[in-house]
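The structure under discussion appears below in the form of structure tokens.
Note that this complex is displayed minus one protein chain, with the remaining chains in position.
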Amino acid sequence: MKPAAFEYCRPDTLEEALAALAEFADDAAVMSGGLSLGALLNTRLVQPAAVIDINRITGLDRIEVTGSMLHTGPLVRQADALNSPLIGEALPLLAAALPNVGHYQTRSRGTLAGSVAHADPSAEIPLCLAVLGGEVELASSRGRRRVGAGDFIQGALETGREGDEMLAGLLWPKSQSGDGVAFIEVSERHGDFAIAAAAAVARRDGDALRYTLGLGGIEDRARLTSGSAPAAASAFAELAEQAAGDLARQLDPMQDRRASAAYRRHLAGHLGAQALEQALVRAGMEGGT
Amino acid sequence: MVESVKNWLGQAVPRFEDEALMTGNARFIDDLSPVPGIRHVAILRSPYAHAEIRSIDLAPARELAGVIGAVSGQELMAGLEPLASAVRAPMNYFPMAADKVRYVGEPVALVAAEDRYLAEDAIEAIEVDYEPLGAVVDPIAGQQADAALLHEAVGSNLVHQRTFRYGEPEAAFEAAEHIVRLNWRYPRQSSTPMETYGAIAQFEAAPDRYTIWSNFQGPFILQPLMVRALKIPGNHLRLISAPHSGGSFGIKQGLYPYLVLLAAASRHFGCPLKWIEDRLEHLSASSAAAARADGIEAAFDGNGMLTGLRFANCVDVGAYVRAPEPASVYRMQAASNGSYQVRHIAIENRLVVTNKTPIGLNRGYGGPQFYFGLERAMEVAARRLDLDPAEIRRRNFLPASAFPYDAPGGAVYDAGDYGKGLDMALELTDYPELRARRAAAKAEGRLFGIGLAAGVEPSGSNMAYVTLALTPEERAKAGGRSGGLAAASVSIDPSGSVTVHTDSTPAGQGHATVAAQVAADRLGLEPRDIQVITAIDTQSTAWSLASGNYSNRFAAIEVGAIAESADRIGHKLRRIAGEMLEVAAEDIELAGGRAHVTGAPEQGIALARVAAASHWHPAGLPDDLEPGLDDTTMLSPAVLGAPDEGDRVASAVTFGFLCDLTAVEIDRDTGRIRIDTYVSVHDVGRVLNPIIVEGQIRGGFAHGFGAAMFEDLAYDEAGNFLSGSFADYLCPTAPDLPEVKIGHYETASPQNPLGSKGMGDGSSMLAPAAIANAVADALERDDIELPLTLDRVWRMANELGEGE
Partner (left out) sequence: MMRLGLGERRRISCTVNGVARSGFAEGRTLLSDFLRHELNLYGTHVGCEHGVCGACTVILDSRLARSCGTLAMQADGAEITTIEGLGDSDREPALREAFSRHGALQCGFCTAGVLLSVKHFLQHNPKPSDGEIRDMLSGHLCRCTGYEGMVRAIAEVAEGQP
């Protein structure tokens, strides 16, 4: 298992990286942590003309607050995100999901943006980005643009990235204190991609709790539902079950060796209800999360 | 230090192997460059399960820079004989396909290049024109008239069938009050050592000879097979094992066809060749444990006594019967009563070829499949007869007074006390409390179940058991076969240091440490003073057919050979020392690195000086003593006779016992199995080194747990292989494994001077059955199959069918 030959480019600046991407158009692979790309190269499932290694570009590993958003650069490693107090506070959903992402070792170099760019339907990070209503920042020598997380991921391993673009960052709407979040997943083994994952956020808005529930691993990309619940409710179980069940029934789940469509649909409802209920309960409680 | 430890055996001596392994100094096959000019091999493999090869165009590969050459199976195999097996049906098995491919991953062409990167570039450039054929993936469907034929000359995919009768099974079933019947599929699995296959082959002309360095682990009965395929005398094929091997669990046996392939290719290209299998190659095309489509019938009387057994074994053998297959289905036959008194047994063995990788040795070799049937049947019987699963086993166990015991199939069980093992398991689980928890959980509607499995662990194989595949007449014609030879030597060099050679080619089991413990006790030395060489070089090490690392033969047979040679060396040292100290040899004791007069430690002499005398001053030795100190033992336990007319054979030397008891709870919503309790009790005879024994038990459990829960080498209906990476073939990781409580007790084996029994398969044989039994109990249903994936368990817990 050795990669096919490719041209290796190691830009020192983002501009150089974008120039190289423009040069190779559709035929270049951007390498950050190398966790997904490495395996694809070694098995020769992808054989790009060039690999553009962005690891030496300075400044791409920043976590910054821009207004109501948190911007994570393309080289923000999963381990750094997990250890970041800023993310712990501003993105509790992501913080809850990250321990489920790969393993201690893979999080060390694996990046947030790399996971989103890879667009595995079962991946946790794109699910969180979608549920939070985040955006993907794309850069090319033609300029920059932002795409909503929901529009960016177009299918299993398929995104709206143009051949000459790279992910220049992720934009995460910050949580507010009092928001309730929950993340639950089921995988065959610890650290595997989820068979099904549910992420939920809830926020108090006057007398109501507005929520978004997202389900990953069921279809080829995350699926969302939003709604609201009376904040004064004494229990949310029924509502959560209803909302998750409605979403689950609309889905056309994937079927593979690991799990049947029926099992995925069932998990979607079951995990979705749990996650949503937890998020609502937490948001409903004083003091929030 | 005058008096050091007297008995090193039995002590938790930390392994001498470890330091090199933990500092990066241990050398494995891919670390070696034993000869200059080595080139690197990549193998082009079939993407089809079943296809005719119409043509192969190697030219594009040959044109690439850095490529030494490319060769097709057709060209390379023309100079070889096929690799034989004990099944006589006309199937020609070659290491590389010539005109037809029969499984995904079957070698089709081979490239040698300056490095592996270039070799992989080159195999991508080769163009093969295939004519795809229908595939056989199911061993039952494969026997139907309309199934595609793998081997036209055989005329059927059923390539072997024999029936056996021990005692009076028909009468037993006629008289039975209850008959339990089960049918199930057992999945294909693989022990997947972390190090893959690797070999370096060098051909030298005039005279033609081959030297191969590899992590091949034996059995060396395969060496004569390789020799025959290469059409050379035995001493022209020199096999050298790498100093360390990164795990095997049997599977590195399946390397031998590649050794033949690389030998032939080295000759073809005229340069030494190295091939390191990659993980995709390993998962798809190395070797697998047998998938089976088996059935069992168990007859019971009104008291829950098992009176008769019928096994209908159907082995999904893969595309070829590759020696030592069909051994996997015959390994347990002589012990097919398990740990029970039952004497009336009927067995039918069928081997069906399918478009999958050939099967071969994997941990437990035939044991997991066998016990899945027997121990599931016991569990089902207990429920049907309303007996406690522990009680039904206790009633049926061989009593402690029965040993040595002649089993119906011919196995001779050396020693045991099975009731004691069961008691220990019950005690360790606090069984009454566990049953109360089960009752309470069930009353609340929770899915809680208890599962038990017990069995014997055959160790130290009789090389002849595989000839049960032949009829007694065929066996008579083929000539006698018996035995399980072990070879070991002990020598002392002129400076007085001791070296032990074993023929056991370990892959992590710590043989060097235990061998040193054995020799140290007998020579009055410390284990660390003793150098142990476990790597075989067929040109200089004593070896025979049974040499190698499989069927737990080290603690069953090998240690006896080491002890015997060490004793003879010890005796000689005492003779020489007696002469030097002017006392009789019987009055000399070896201890603390010295030979001294018994009872008078101050009247002694350093062992090194005694040893030196045999080298430096042979003329001074007693007249009847030969100079030097070098002793080789070759022994084959007397019990390992030839199979008799009634197809009975003493298949192994020692029979350890183990009993696993588990409780599980199933989450109805996710299908998740939580292991509430797991206890594993072992009688491995005398424990030689507790660190190593515990390690084997825990490792064996991990394999059994993985087999129960996750592992499956899956194929789709067209024979496409679906488990080509460690993200698809799931092995247990640290958080997946539950806590396991281990219990030990000993009944000493009379089969070797140390009292030890072989061990190492352990719970890899029983955990699948024990966990399946617990799941069956939790779900109150009999149709349990492996692996117990979340989806499958969820489906069963919610009574859903396949399509629902």
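Brief remarks on what is shown
So that you can tell them apart, the chains are marked A and B in the order they are listed, and the count of residues begins at 1 in each.
Following the convention adopted for this analysis, contacts are C-beta pairs under 8 Å (C-beta built on N, C-alpha and C of every residue); 3 or more make two chains touch, one makes a residue touch a chain.
Because the structure is a prediction, the values reported are computed rather than measured.
For the chain left out of this panel, the touching residue among B:Cys731, B:Met765, B:Leu779 or B:Val793 is B:Cys731. The chain omitted from view is touched by exactly one of A:Ala22, A:Ala39 or A:Met69, namely A:Ala39.
When the whole complex is considered, the residue among B:Arg162, B:Arg384, B:Arg668 or B:Arg698 that touches the unshown chain is B:Arg698. In the full complex, subunit B makes contact with the omitted chain through residues 12, 14-15, 17-28, 30-31, 65, 117, 191-196, 244-247, 249, 278-279, 507-510, 691-692, 694-695, 698-699, 701-703, 725-727, 731, 733-737, 740.
Even with one chain removed from view, subunit A keeps its contact list with that chain: residues 1-12, 16, 19-20, 31, 34-35, 37-39, 41-43, 51, 53, 55, 77, 79, 99, 102-106, 108-109, 189-191.
Methods note: only the chains that are shown with their structure count from here on.
Rounded to whole angstrom, the centroid-to-centroid distance between subunit A and subunit B, based on C-alpha atoms, equals 44 Å. Of all residues in subunit B, only 116-117, 120-121, 124, 278-280, 669-672, 710, 714, 722, 725, 727-728, 730, 732-733, 735-736, 789-791, 794-795, 800, 804 touch subunit A in the complex they form. Of all residues in subunit A, only 1-5, 39, 43-44, 186, 188-192, 195, 257-260, 262-263, 266-267, 270 touch subunit B in the complex they form.
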